[in-house]
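There's a structure below that I have some questions on.
Missing here: one protein chain of the complex. Every other protein chain is in place.
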Amino acid sequence: MDLNRPALPLQNRAARNRKALAATAIATALLLSACGGGAAPQGAEQAAAADPASGANASGAVNICGVKDASGIYKGTAEAFTKANGKVTAKYTEIGATTDEARTQIVQRLEGKSTECDLFVTDVIWTSEFASQGWLLDQTKLVEANKDRLIPSTVETTKYQDKYWGSPFFTNAGLIYYQKDKVAKPESWQQLYAEAAKAPGNGYVYQGKQYEGLTVNFLEMLYSAGGEVLNEQGDVTVDSKETRDVLNFMSDGLKNGSADRAVLTYNEDPARLAYESGDFGYQRNWPHVYRLLNATPLASSFGVAPLPAWEGGKASGVLGGWNLAISAHSTNQAGAVAFIDFATTPDWQKHVAMDYSQAPVNEAAYSDPAVLQKMPFATELLASVKGAKPRPISPVYPQISQAIYKNVYAVLSGTASTEEAVQKMAEEITTAKASF
Amino acid sequence: MSTLTAERPTAELATRPKSPKRRRLRGESKLHPMVWVFVIAVMGFSLIPFYWLVNTSLKKGASLSQGELFPSQPTLENYLVVFQNPEFLLALRNSVIIAVVTTTVALVFASFAAYALARLKMRRKAMILTLILSVTTFPAIAIAAPMFSIWREIGLYDTLLGLIIPKLTFALPLAIYTLTSFFKEIPRELEESAYMDGATPFVAFRKVILPLAVPGLATTAILVFISVWNEFLLAVTLTTSPEARPVPVAIAFFSGTSEFEQPLGTISAASVIITIPLVILVLLCQKRIVSGMTAGAVKG
Partner (left out) sequence: MAIKTLLPGRSPSSATARPVSGRDRAERKLAFRMTAPSLVIMALVAAVPIGYAIWLSLNQYSVRTAGLSRFVGLENYINALASHEWWAAFGQTFLFAGISVSLELILGTAMALLLNLAFKGRAVLRTVVLLPYAIITVVSAITWQTMFQPNMGLVTNVLSTLGLPGGDVVWLGEHGYAMAVIVMADVWKTTPFAALIILAGLQVISAETYEAAELDGASKWQTFVNITLPLLRPAIVLAAIFRTMDALRVFDLPFVLTRGANGTESMSMLAYTQLRENRLVGEGSALSILTFLTVMVVSVIYVRFAGGNIRDVAKEEQ
């Protein structure tokens, strides 16, 4: 997919230094190093840090920007915070209708050093990209201060180069929905696929369209099989036996009827709608499906399970969800810290589940009786969240993900062999990393 | 001017016997059965996907996944939801303002430019035509980001005017090309006779060309209106608040209860609703589109 981008020995040349608007320390540092022609790349290394104590004395207005507020959680939290705090007023601005659009809009603001937004709601996969550009405030101290109330796996999604660049707000993890009257609760992927192939009405639906969701579906299996894309040092380790096994397994599943070929066109919503028609036994989807399924004739017959393990391995998954990142150009960093403090309190995290059906980042919330009543599958969800891992951590994650989903798709649709796809995937991920 | 229209000389057909009848009066009964088959085929092709859209707009919840050809429990709830959404109504207002203003200004500017290109002596017409075309051909994604920064600097970001200006820019080429082509069709002899009556070129344009070009103007108006109405990328890049968002962006902001849920029912209902202004526009314009301007001749 990549256009033979040569490795970059970048020289500091033109840096746009039109208007040094708000003279925050970080902006000045950026300009100085860019104009001075120094060799040190300006990025994560020199970012300013958020002071965890500053939240207590905060006042003024905080503008939180992000994707459209489907569940109402962003606006709801802003309102509740404003009411509880008394000194700081928070407001939520929807700046993108889809995740992709929101990212574009956020990037445009950050590139222009805009002071419009103090906080961004960021998809977990954006952290390293934004942090590497010096766009975000270092939240390491804040996260350390709050660490005991946050689930460790969710905190990991905000980590880049040993620092934390955001605080988790709510999380997400894949679940298996299954028809209790037709199929058994999945214990392993192998058992799920075998069961799904037994009868035409038992089939498995997942997100197999050529897009981010396919990367997620593939990684969930790869992680549980013990494979990985990048190792701890960031080397490309995707060319492995595990990757081949998982690819063969998925493509066999399409051939032997475990999964309907239609999954090649499904993202989250079509997969859900297909499952709601009652023609399938298993579905992989996010927690939001629970409430929707309850409004269908399947309400009494479906069960929820955490993602299964690979045979002989350990169950794992991939984390979704959203973090709160403070803009380096924010003019009210203290207010932003106060908002984060509020949003991550165990008490508000209960509301995250009860009022907005999102997965809390605080473990205690999952065993709260009121939460359990609204989210009877909270135990399964917590198991999924705790076992899940972040997607590959890299500022060029979008390119890495494309390398994954395009090549996985090629195998599933039968246009490439597993061997070809694995090699190409590894090659493209290596090229992608070189463009960084 | 109508007298002029009726009496104008015909270019190469002057020797042919003139018919008092107009073509559109030719027999209504003479339609061949095959034509009817074609009429039905065309209607079917146009309407079946539209029917599916209406069908979806009448379903909610679980019935969206049933794929029924006729909704078993049709409901107007999606329409109610859309109409009770203040942001959608605001967007409807914005879209109407943007589309009407842009179309009007584009028609005025473009008809001037088109007349100059089609009729007047002018240098570098080829270059002008190429430049005009290149403006509309340039991929919007490549200019959206710089436009965003410039618009913020000069305070046009998130305003209706800030949308009208770029939309006008990208509508002008279509309007200029279409009108130039239509103006070319109008026989020169008509202006010549106006000149002989002492008219200036501008008067000839206003009194001879414009009235004769009404079908072309009406067609152009519809094409420009709809392209402005539907444009999405610039609209989403240059707005952030419901006060400035036009309809396509507002629809994209419809949401289910979760980020992963596509609210098919309300999206469909809103799409059906917004065809209504377009239908009204077409009904208003359609007499003009086929106005039988031509009792006379045609450029060879």
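Read from first to last, the chains carry the letters A and B; within each, the first residue is number 1.
Following the convention adopted for this analysis, a residue touches a chain if its C-beta (ideal position, glycine included) is under 8 Å from a C-beta of that chain, and two chains touch if they have at least 3 such contacts.
Remember, it's a predicted structure, so these values are computed and weren't measured experimentally.
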Study note, to complete from the structure: Among A:Y74, A:Y92, A:F120 or A:W135, contact with the omitted chain is made only by A:W135
**Study point:** Interface with the unshown chain - residue positions in chain A
**Key:** 1-5, 8, 10-17, 30, 34, 41-43, 100, 104, 107, 110-111, 129, 132-135, 209-211, 260-262, 264-265, 270, 273-274, 277, 279, 395-396, 398-399, 402, 409, 413, 415, 435-436
Study note, to complete from the structure: Note that chain B touches the absent chain at residues 10, 13, 16, 18-19, 21-28, 31, 35, 38-39, 42-43, 45-50, 52-53, 55-56, 65-67, 69, 109-110, 112-113, 115-118, 120-139, 141-143, 146-147, 150, 165-166, 168-169, 172-174, 176-178, 180-182, 184-186, 201-202, 215-216, 218-219, 222-223, 226, 229-230, 232, 247-248, 251-252, 262, 264, 267-268, 271, 274-275, 278-279, 282-283, 286, 289-298
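Keep this in mind: only the chains that are shown with their structure count from here on.
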Revision key, fill the gap. Chain-centre distance (mean CA atoms) for chain A and chain B, in whole Å, is 42
Exercise for review: Would you tell me which residues of chain A are touching chain B in their complex?
Suggested key: 67-71, 93-99, 101, 104-105, 108, 112, 114, 268-269, 272-274, 276-277, 285-286, 288, 291-292, 295-297, 357
Review point. So in the complex, which bits of chain B are touching chain A?
Key: 61-62, 64-67, 145, 148-149, 152, 236-237, 240-241, 249, 252-253, 255-262, 264
